[in-house]
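Starting off with a structure, shown below.
One protein chain omitted, others in place.
After this line comes subunit A, so read on.
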Amino acid sequence: MADACKYITLVSSDGYEFVVLRDAALVSPTIKGMLRSQFTEAQTGRCTFPEFSGVVLEKVAEYFHYWHRNRDREDVPDMEIPVELCLVLVQAADYFNLDARPSLRDPA
């Protein structure tokens, strides 16, 4: 990570932008991959997700900070997920690899 910029920007399909802590967003191996490589995202710090609308991406961004804030805590209360978002967030969590699956490749 050449630029030490602390924040990155997530852009939704409908053009909403969410500025999140880079450290928090890196919990997602998907984003980690986008930022690590020679892709343009690595330089600009902007990741566009045409798969997700602003409502969904907002919740994902909220999760990044929720995760970061609580990473060393015990008894963390569940983040609130409205019922109309729960289905699409299952898919979003899968897309962002925010589940409990080990990456069996060597960590870089």
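Note that in this section a contact is a pair of C-beta atoms (placed from the backbone, for glycine too) under 8 Å apart; a residue touches a chain by one contact, two chains touch by 3 or more; residues count from 1.
Simple rule for what comes next: contacts and distances are computed from a predicted model.
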item: Which of "Leucine rich repeat domain-containing protein", "DNA-directed RNA polymerases I, II, and III subunit RPABC1", "Growth hormone-regulated TBC protein 1" or "non-specific serine/threonine protein kinase" matches, in UniProt, the chain that is not displayed; value: "Leucine rich repeat domain-containing protein"
item: Subunit A residues that touch the omitted chain in the full complex; value: 6-7, 13-14, 16-21, 23-24, 26-27, 51-56, 58, 60-63, 65-74, 76, 78-79, 81-96, 98-104, 106-107
